[in-house]
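So the structure is just underneath, and the comments pick up after that.
Just one protein chain is left out here, and the rest sit where they should.
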Amino acid sequence: MNTPRLALVHRLPASAPDDVTALVQAVDRGEIDPRAIVAVLGKTEGNGCVNDFSRGLATQALKHAIARLARRDLDEVARDVAFVMSGGTEGGLSPHWLVFEVRNAPAAPAAPAEPETGPAAEGVPTLAIGVAITPAFLPEEIGRMPQALRTADAVHAAMRAAGIADVRDVHYVQVKCPLLTRARIAQAHGRGRDVATEDTYLSMGYSRGASALGVALALGEIAADALDDARVCRDAGLYSGRASTSAGIELMENQIMVLGNSAAWRSDYIVGHGVMRDALDVDAVDTALASVGLRMGGELRGSGRERVAAVLAKAEPSQTGAIRGRRHTMLDDSDIHASRHARALVGGVLAGVFGETQLFVSGGAEHQGPDGGGPVAVIARRAP
Amino acid sequence: MNTPRLALVHRLPASAPDDVTALVQAVDRGEIDPRAIVAVLGKTEGNGCVNDFSRGLATQALKHAIARLARRDLDEVARDVAFVMSGGTEGGLSPHWLVFEVRNAPAAPAAPAEPETGPAAEGVPTLAIGVAITPAFLPEEIGRMPQALRTADAVHAAMRAAGIADVRDVHYVQVKCPLLTRARIAQAHGRGRDVATEDTYLSMGYSRGASALGVALALGEIAADALDDARVCRDAGLYSGRASTSAGIELMENQIMVLGNSAAWRSDYIVGHGVMRDALDVDAVDTALASVGLRMGGELRGSGRERVAAVLAKAEPSQTGAIRGRRHTMLDDSDIHASRHARALVGGVLAGVFGETQLFVSGGAEHQGPDGGGPVAVIARRAP
Amino acid sequence: MNTPRLALVHRLPASAPDDVTALVQAVDRGEIDPRAIVAVLGKTEGNGCVNDFSRGLATQALKHAIARLARRDLDEVARDVAFVMSGGTEGGLSPHWLVFEVRNAPAAPAAPAEPETGPAAEGVPTLAIGVAITPAFLPEEIGRMPQALRTADAVHAAMRAAGIADVRDVHYVQVKCPLLTRARIAQAHGRGRDVATEDTYLSMGYSRGASALGVALALGEIAADALDDARVCRDAGLYSGRASTSAGIELMENQIMVLGNSAAWRSDYIVGHGVMRDALDVDAVDTALASVGLRMGGELRGSGRERVAAVLAKAEPSQTGAIRGRRHTMLDDSDIHASRHARALVGGVLAGVFGETQLFVSGGAEHQGPDGGGPVAVIARRAP
Partner (left out) sequence: MNTPRLALVHRLPASAPDDVTALVQAVDRGEIDPRAIVAVLGKTEGNGCVNDFSRGLATQALKHAIARLARRDLDEVARDVAFVMSGGTEGGLSPHWLVFEVRNAPAAPAAPAEPETGPAAEGVPTLAIGVAITPAFLPEEIGRMPQALRTADAVHAAMRAAGIADVRDVHYVQVKCPLLTRARIAQAHGRGRDVATEDTYLSMGYSRGASALGVALALGEIAADALDDARVCRDAGLYSGRASTSAGIELMENQIMVLGNSAAWRSDYIVGHGVMRDALDVDAVDTALASVGLRMGGELRGSGRERVAAVLAKAEPSQTGAIRGRRHTMLDDSDIHASRHARALVGGVLAGVFGETQLFVSGGAEHQGPDGGGPVAVIARRAP
């Protein structure tokens, strides 16, 4: 922890789920050090639901590309880099990659030739990234208290890794979590245990929900005694305003990435967040912007557009069937999945604010913000 | 024309395409005079494409309801009231009816018991509505110059009917236009004539396009000599910033409704518009708001929300495949029609601005605004 | 019951959900007596799921048409004629109406000028139709034993009305049943009762399931003591091979129509059925055909095609995720609802057998046939 570090965020376009051209070019230009990449979050153009193969195709392409560029073994890359693919670019959302790097800060704080890597002055909190993983879960622990509690521990570990002491300095927690399969359920049954749900699809929601509640515990957003197994995916009043969780079949542990601000870092970026009360809550975006020194309006959409490095938000249809008293039809549409409508809506609301469609809006928001709302985080370049 | 008139706009929720409860209640409460209704614009929850049966169901239900409430014959209602149903409530858009009434202003300008019908002071321009129809077209005229030119004439006739002399006082022109069917094409062929397109689906676009160009001609937005048959649905540089056109199988003429402001009226409403350059162009919304004495921001979404009576906009995917340089995927999605994505996007952008999802956002925007953009009109209650 | 009756079936094309042209023409030609119509089953072209407005539009159009043609009051028609609309014409299925008439047989068995109405010889079992309704259910009874038991009673009543004594002579039982709404659930709660499910969409399945189990009870397909509330929608081993049930919001009772053969009738039609063990089970179709004097093969698809008056079948994806050991993808497709895939599949299988796409294939097959299979009934013109 003695050498100061710096975090970089690169927002790169993708012309297809397996298009890594922009990544290769950024490496070629020396803007990205492929060995420093710690995570890639991707917005891909599948349906974001069960049969979305754009996510798998993207992960494959990115893994192979980074392995080749970094001259590392494929397995090593798979182990050391977090790949979180969110399917669904409904409305005007634009497929893109968010590539996160962690580097050691240059020893001498000389005047930077390239603003993106310019070190911050000492003592100013800047973007900090910390990662941690939980132990592997047993199938019967998924979607229940053990998953929540160990996620909370891992969030604290990731904060320590990032040099963040105060939970108020945490603005976004990405969690990748496991799901139940037929085989995993059978394994639990074989040991005489039941599972949170026998529906493998629903198990994704339970895992996301318990993980988000773990984040809420870690950040003090809910009290430990407020939580028990029966509240997971049922008590919508319990949530984290900073968690974004997604479930995948390829792991049995929770992988956590914490984004916050820390004076121990010398990044050229800062991060902030707000909690949207409903899908139209642009005031929450204003809160997020204010905390990174920006504000809504024409300037943000114009010259200020360059200062925004990444926008991350969750979207879900309100279960009440209404938004501010007006009926929505998302939950009754048997042609388009409700989560697709919700991403389109929140994507549109945010696109109007930012004048930008490269927005990481993802679905599956169990216990991630209030019903129909969700967290929104903004990573911005620091003011010059 | 001697008796001053007043126009009323009622925005009513619909819980289903055939739900006319709110209309019946408004009549029961004396807020709507069913015999004064001149038009109903409806946002219904079908897919807004070929097989959208929510529009037909809504039209049937509304016609029967108005005939019953007004104690008029069904055919009479069909003849005298314009029904324009726009399918597609993607994202968070909320199904609703916009009911337009034209009444004679009360003789004595006594203090109004009911604010909605309160007369404006003399000489102040307020919402004016005028309707007109073209002669019936021959099949070979649809999507071509005859349709455009006669639409232009009818727009002028509707302006006269509304007492609007200056084209700058026109802010929204709704056109309902015919389409080609197999039988109509055969009829033209039988007389040795060809038609604009032999594809009946495409004929809807040609009819909408030629109609919009007719509006543009009438309003001086394009020069008459700039137009010929070959430019319809091809030269995207020609458009009206105030036209909204929709094609239906049940008519062979164009039905025109002009919304503008006129000092000859005593309405409690005014109308304004802007032209969105692309789907994210909230500055155009600001222009529309400014012209009706409102402005974007927290107040509009809060207490000012009540002053907005109706928002009408067109949405289409940009044919470039990009928005402000970012790729969109609307045109490549074989699961969701591009026009559905576009409505979701523009609906989201506007919902963020207005804090409201009862927005009349419709698709099919040939020559109605620039590529990827479109007109946006706002009808507001006048400031007290 | 003394005057012999005859039943007629008319299969009529529909060019749109509200196209009643073929019905009007058949009445004009004297082929249909509009006052004798007892039921219309319609295959309409919506998605067959929640937001299918083609069903409502069709019902409206048919009701108005029959009232006009029969010079009867709209309410009377709504009361006396069963309208059962099944949405979804996936694959090649063709939208059509099945119009059922019940008439008194002509007194003198003179040589019929028109084969469709020719009376059968005395004593030969021919198509018989019987209808009955249950008392209205309380919300808490829907999807539970009371609904099943009273449906069983009503099936027996409909058999008596049809003059069918032996359950083996019943080949198809159409049931229209209620569903739960928010208001109905609240009403039950207000009386301290719980309901089968608080999910209004799921309530449709429970109501269909309990109704089908009622048919199975009535026909002796399952034993009364095999049944309890907990088995509804859970024990797939219990089913009727002759029930077809559909849920609608507009009623609180079950409406039953029994189709069978009875020597008391003088119809020119007979009905038979088979039970498809899975979606590919054409041998079950052969069984159905055999019982009406037909067999699969080139003749059926060719000259024999005219003898088939109606084909009615149920379709559902197998919950195992496989058909004859091969994986299907219906349950994992988030773009197309599983029931739509299932109708397309069964529709294709049957279309290959019959050389015909006017097939009444409907979804929602809870307890109507085994998992992944379902009943198939054939109504045929009797051999000359």
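Things worth noting here:
In this document, chain identifiers A, B and C correspond to the written order of the chains, with residue numbering beginning at 1 in each.
The rule we apply is simple: a contact is a pair of C-beta atoms (placed from the backbone, for glycine too) under 8 Å apart; a residue touches a chain by one contact, two chains touch by 3 or more.
From a predicted model like this one, the values you see are computed outputs, not experimental measurements.
For the chain missing from the display, the contacting residue among C:Asn47, C:Ser240, C:Ser267 or C:Ser291 is C:Asn47, taking the whole complex into account.
Only one residue from B:Glu140, B:Glu221, B:Glu316 or B:Asp333 touches the chain missing from this view: B:Asp333. Set against the missing chain, the residues B:Val50, B:Ala107 or B:Ala183 yield one that touches it, B:Val50. Not every partner is drawn; the one left out touches subunit B at residues 47, 49-52, 329, 332-335, 337.
Listed here are the subunit C residues that touch the chain not shown: 13, 15, 45, 47, 89-96, 279-280, 282-283, 298, 301, 323-324, 326-330, 332-333, 335-336, 340-342, 344-353, 355-358. Residues of subunit A that touch the chain left out of the display are 17-18, 45-46, 51, 53-54, 56-57, 60, 335.
Here is the rule we use: only the chains that are shown with their structure count from here on.
Chain centroids computed from C-alpha atoms place B closest to the centre of all protein C-alpha atoms shown.
Ranked by C-beta contact pairs, the top interface belongs to chains A-B. For this pair, subunit A with subunit C, the centres built from the Cα atoms lie 50 Å apart. Each chain gets one centre point, the mean of its Cα atoms, and the points for subunit A and subunit B are 41 Å apart. Separation between the centroids of subunit B and subunit C, computed from CA atoms only, is 43 Å. Among the residues of subunit C, those touching two or more other chains are numbered 51, 335.
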